[in-house]
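One chain of protein is taken out of this complex; the other chains stay put.
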């Protein structure tokens, strides 16, 4: 009875989370260009459309490029910062940790508007690269959090041990710190990449009129009518996110990354 | 390794790039936005330099007061719904096997990362007349013909809860996983039923966490921008929508900036409250 109630509750929440996706998945395989569920006929042509239609294809390409570049940039900001905070005793430098976490904590429209006024003032408004920097700043929180977590899990005596065995600072970083921080580096990149792929408002405010990322493209399409490609893109995105987080879980310790203590600490 | 204060100038090296990036592309834009909020609108360009309080004064009208009130109401409603759903859910999740937890976490992260556009589109489909959930009810004979459930407040609320629920669960997760399981076991040996021990032990033990989460989810919901547009009527539009509208479509950047500054102040006040509540909790 008790177990049944538990399962029922978890199941209902699961259903709530899955229901929209099931309907969209159904809609995405409609044979004709109709918004119908259950689907009428079966066709995967709307998935082909993402790659065949030049507009969708270029939006996909723009999104993936933006996500790849901005996540790398976010990592480039987060890694030296979190390394410094771990390695050195400099309480005032925590200000930068705070600055790195703020953009993601504030309502996104604020960061977006701040960046919009900044790019407009400096005259770079609309340049595609401004979107990469904007996303890197907006999502730097994610690698920052995973990396601080990663560094705090490294036993400092490992670094001392390496020094007693003859390794200088640079060698220690390369042979000890980097291999141990790598899983956190990868997951930080993965988080930033997936979220950048899906981000709408910052991208829209900074480069909305010059560059169409997939979320912008979907929204524009939504306003001017309906095409099943929107549904197939949605499912594609869910699949990408699930795949990436699944890989992170497969090769890393997902519960630990999300703040649970690792098993041997329990 | 003893953490030493930086000795030489070169020890600060690693800080250079991150600090530079964050200052140039976050602090300065933020400051620019605050400055612009005192500027005048320039129909020909973005704005013209000035120092006026007009933008803030304009904000104090009945219309914007209503929008602010509605935004706050909507965010609070979403936060409360999410907490009610997520606390028992996260508790059950934290007591599940590791494998089950990982599967759920992957799913939650996937939903969390979904674009607001996609969530809006998915729910508008689900609420639509032609492909929506009412078709299902018709099929099993509960309704005579399918109807559209949006635009409506209910649709906006549902989709926003959908968007914020994974966030709520992930914020609650660490605290609940670390909750000492012997607490409830002790309650059980003292004669409390599982449900009773949940409400008499787990919930009180997490009171501060739940309060803090409520505020975090509230801020998260405050940022929702597309869902009210896609699923609601104009009277359901939030401050985020108006800010974007003013900045992009009305080309009134100073006014948008003033509203954004106001939103920041509200948010900061709430974060301050969270910290205060947390400190009180620690002291207790």
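Letters A and B mark the chains as written, and numbering starts fresh at 1 in each.
By our rule, a contact is a pair of C-beta atoms (placed from the backbone, for glycine too) under 8 Å apart; a residue touches a chain by one contact, two chains touch by 3 or more.
What we mean here is this: contacts and distances are computed from a predicted model.
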item: Options "Sarcosine oxidase subunit beta", "Twin-arginine translocation pathway signal", "Sporulation protein YqfC" or "ABC transporter ATP-binding protein": UniProt name of the undisplayed chain; value: "ABC transporter ATP-binding protein"
item: Chain not shown: contacting residue from A:50, A:68, A:180 or A:247; value: A:180
item: Touch with the omitted chain, as defined above, among A:10, A:149, A:167 or A:236; value: A:167
item: Hidden partner chain, residues of subunit A it touches; value: 155, 157-158, 160-168, 171, 175-176, 179-180
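In this text, only the chains that are shown with their structure count from here on.
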item: Residue numbers on subunit B that touch subunit A, as the complex places them; value: 1-6, 11, 14-19, 21-23, 25-30, 32-33, 36, 46, 85, 88-89, 92-94, 98, 101-102, 105-111, 113-126, 128, 130-133, 135, 162, 165-166, 170, 173-174, 177-178, 194, 219, 222-223, 225-226, 230, 240, 243-244, 247-248, 253, 256-257, 260, 263-264, 267, 271
item: Subunit A residues within the subunit B interface of the complex; value: 2, 6, 9-10, 13-14, 16-17, 19-21, 23-24, 26-27, 34-38, 76-78, 80-81, 83-84, 86-90, 93, 96, 99-100, 102-103, 105-118, 120-121, 133-134, 136-137, 140, 156-157, 159-160, 163, 194-195, 197-201, 204-205, 208, 214-216, 218-219, 222, 230-231, 234, 237-238, 241-242, 245-246, 249, 254-255, 258-261, 263
